[in-house]
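A protein chain is absent from this complex, but the other protein chains hold their places.
Showing subunit A:
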């Protein structure tokens, strides 16, 4: 009885979560340029459109470039910070950790507006690189969290052993710390990458008028009506996210990254 109830409950949740995606996937293979569901005919031309249509292709390129660079910047900020906090006793340095988590805790419109006023005042408003810096700061939280978690899982006696054997700080970092922390770097990068790919408001408020990322392109296109290309972009995005998180789960400990205790839990 309870098992039936549980299955039904999980089914309803799964349906709720999947329903929009099912409809969007259906729309994306429509033959005609209408949003019909169930789809009329079958065609994958709307997927081709993303790469063949210059506007969509440029938007895709802009989004991917932004995500690749800003996630790298986020990791570059988070790694030395997390390492320092793990290696040194400096309570005041925790304030930087707090600053790193803040952009993600506040409503995004606030970070977006702060950056907009800043770039406008500094005279850089609309430059493509400002979007990279903005996203790098906005998403620094994700690698910071995964890396802090990663560092706490390092057995300090390993590092101690290396030091006893005469390794200097640099060598210890390269040969002991870095290999242990690498999975956390990769997952932190992956989280920041996927979220940057989908982010709208920060990108819109910093470079919205000069650079069209995919979410901005979709929103702008929405004003002129719906096209199946948006649906195919959506499917492409969900699949990319699922693939990346699937890989993180495959090669890392996803429940642990999300806050569960050690992996011997289950």
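Convention: a residue touches a chain if its C-beta (ideal position, glycine included) is under 8 Å from a C-beta of that chain, and two chains touch if they have at least 3 such contacts; residues count from 1.
Everything that follows uses one rule, which is that contacts and distances are computed from a predicted model.
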Chain not present in the shown complex, as UniProt names it (candidates "ABC transporter permease", "RNA polymerase sigma factor", "Solute-binding protein family 5 domain-containing protein" or "Ion-translocating oxidoreductase complex subunit D"): "ABC transporter permease"
Of A:78, A:131 or A:207, the residue in touch with the unshown chain: A:78
Subunit A residues that touch the omitted chain in the full complex: 2, 6, 9-10, 13, 16-17, 19-21, 23-24, 26-27, 34-37, 76-78, 80-81, 83-84, 86-90, 93, 96, 99-100, 102-103, 105-118, 120-121, 133-134, 136-137, 140, 156, 159-160, 163, 172, 194-195, 197-201, 204-205, 208, 214-216, 218-219, 222, 226, 230-231, 233-234, 237-238, 241-242, 245-246, 249, 254-255, 258-261, 265-266
